[in-house]
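Quick one: the structure is below, and I'll ask about it shortly.
With one protein chain held back, the other chains of the complex are shown just where they sit.
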Amino acid sequence: MTLNTSEPIAVESPPEAADGPDADKVAPRRLGISFWTAIGWILLVSAAALVAPWLPIADPEEIGAGGRLDGPGWDNWFGTDSNGRDMFSRTIWGARVSLMVGLVSILVGFLIGGVVGVVSGYRRGFIDRTLSFIVFVILSFPSLVLFLLIISIVGQGLWVVSLTLSVLVVPSVARLGRAITIAFSEREFVAAARLLGATNRRVMVREILPNVLIPMSVILLLGLGITIVAEGGLAYLGLSVADGFSWGKMIQIGAAPRTLRTAPWAAFFPIGAMFLTVLSLNWVGDRLRQYFDIREQGIGSR
Amino acid sequence: MAGTLLSVQDLKVGFRTEQGVVRAVDGVSFDLEAGQTIGIVGESGSGKTVTAKALMNLLPSYAHVEGTVIFGDRDVFAMAANREKHFWGVEMTMVFQDPMTSLNPVKKVGEQIAESLRVHLKKSRREAFAEAGDLLEQVGIPEPGKRLTQYPHELSGGLRQRVVIAMALACGPRLLIADEPTTALDVTVQKHILDLLDDLRRDRGMAMILITHDLGVVKGRADEIMVMYAGHTMEEAPTATLFSEMRHPYTEALLETIPKIDTPSHTRLVPIPGRPPEVIEIPDGCPFAPRCRYSTARCLTDRPGLTSHGSGHACACHAPVGTPSGSEARAANESAGTTAAGLDMAQFTRKVPVIDFAPPGAEG
Partner (left out) sequence: MFAVVFAATFLAYSAMNVLGDPLFNVVGFYASVDCDAVLAGEVEDVIGTRPGSTVGECQIVAEAREKYHLNDPLPVRYGRWVGAMAQGDFGESFKNYMPVSTILSERLPKSLLLMGMSVSIGLGVAIPWAVAAAYRANGRLDKASTTGAFGLLSIPGFALGVILFYFFVIRYQIFPSRFVDDDLFSRLRSLFLAALTLGLPLAAIYQRLLRTDLITTLQEDFVITAKAKGLSDRRIMFRHVLRPSLFGTVTVVGLNTAALFSGSIIIEQIFSIPGIGRELYVSVVRDDNPVVLACVVVIVAAFVIINSVVDLLYSYLDPRVRRDT
């Protein structure tokens, strides 16, 4: 006769970081089919966005490609918006802006945050405290307010928006970079390198960086999801890149009360596209994090 | 048998793991009379704690349990299956090894004791707290009123263990299981706690299962002793008999590991050579054979069953100590230089150390 005491099964589970989706407890050895599906979707969207000008789809700006606010059908797979423009093609073209802005933002943020974090973690002391304080100030600023301020003052070009959005990611990247750098600078191979006469900078570049890059790649993926959403929010408020339209802008157009009432698909398709893309990015980033966590024991963001 | 409080019959506990089924407990049986103490002795991995947890319904869901346990006139495993709510913690309770982690750090001491009283005996908050204070006094904690509102981290290890004991006694159990209750404590405190348990047991007419790896602990305090190894019972006997007429080589080896008061200082202690087997790899035959100086070829292939060596004295061995077959086996091994399992007999001789640190003229 078996006893069923319903005690939860004991499993090793390190406490999770407060940012980003959390890892599952027992990391699977393989990455799983959902992982590859997510990768597939990301590649699909990226590819479509990249080759959009050469795809045999309708002109996204062409007014009257279908009737006004037609539902999805054979002529217009995703229907049309309030100006009669084909939604399917617009969704693909919208991907271009959404992805581009997101990508540039994350890369800039990664760069800045990485430098700040590694320097902060390696040098410690006054520099560290100052940088940490600045990061904390940025964290306490509601990000959207900052964006509103900067964009309304400086303008709505692609680079401005991207640079502004990068601020979103810098604190997380810096914090992580700092923690990992600190963890590593205690390790033997750094001491060994220093003994051999390497300068501070040399040590940072050749010994610490390679081991820092893996967790940072995970942040890159997860952060991309965040910036895409943030850009979407800005676009919804009409504050994103002025020419061209992203998914967020499409949602803004589609969510106008009258449009929403009669033709909800005008908003729902871009929402769906954004949701699936962000979901895939989060999924891939999270799975990767689990996969590498098992190997790199002890490297966490704490 | 009238008066038998607890009857364990052929208890087996297995755990499903990726590598197969681990038999942590493989056929353990014993009886316990009301008011008696039985000591379960063994190294870590012997299955003694798992046995206790099986009785207390504390095993995880991937454990597979067989056998029968009768408490009074109730079937314990049937109660577990029926999710009986007021048995464990009431009639049968347990005290654990590490008092530093056994208590909830964010709850006051008084609350933790009073909880059993309120949940099981439905006492009011005030009553329960008052009784908790009494209990603290009974376990010998000074200033019990003050302690009630303190948190565990404000008490020393010894005091915490007393609190744990008070918690276990709250509802007046008939059986207390103490799993290595003093292992994590200072030596000076150990005796106090053990004495305390003795006194309480006697005052309340409570039965006790005392689990330990140290034969010295149970020597004066248990009525009966059961020696376990790798999930099996090796020997079982009333205490006096066990010490004077031990039969099992493992028991003999355990006894030899206890330093005696008249051993010259600086004498190297003799541990039992080898390690307990990995629970997955338990070989055929007697599990102790690889480390046993009495082992014969038969020991490696045939698992010995429990045979009787007098009233209440059972032993599972093919070549028991103090028997003709045992002495023969040992002599054969000694002349061959190795045991049947290939163990070098030289490891068993007590060595006197080469270096003497005592300065000339001082006592050795």
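Going by the order they are written in, the chains are A and B; count residues from 1 in each one.
Going forward, contacts are C-beta pairs under 8 Å (C-beta built on N, C-alpha and C of every residue); 3 or more make two chains touch, one makes a residue touch a chain.
Keep in mind it's a predicted model, so treat the numbers as computed, not measured.
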Report task. From the touch rule at the top of the page, work out which displayed chains the omitted chain touches. Result -> A, B
Query raised in the report: Out of B:12, B:64, B:120 or B:213, which touches the unshown chain?
Result: B:120
Query raised in the report: Among A:52, A:107, A:148 or A:242, which residue is in touch with the absent chain?
Result: A:148
Query - Contact set of chain B toward the excluded chain (per top definition) - result: 56-58, 85-90, 93-94, 96, 98, 101-107, 115-116, 119-120, 151, 153, 164, 167-168
Report summary line: Per the touch rule stated above, chain A touches the missing chain via residues 5-11, 13, 15-16, 18, 21-22, 24-26, 133, 136-137, 139-145, 148-150, 152-154, 225, 229, 232-233, 236-237, 248, 251, 254-255, 257, 260-261, 264, 267-268, 271, 274-275, 278-279, 282-283, 286
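The working rule: only the chains that are shown with their structure count from here on.
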Report task. Mind checking the centre-to-centre distance between chain A and chain B? Centres are C-alpha means, answer in whole Å. Result -> 56
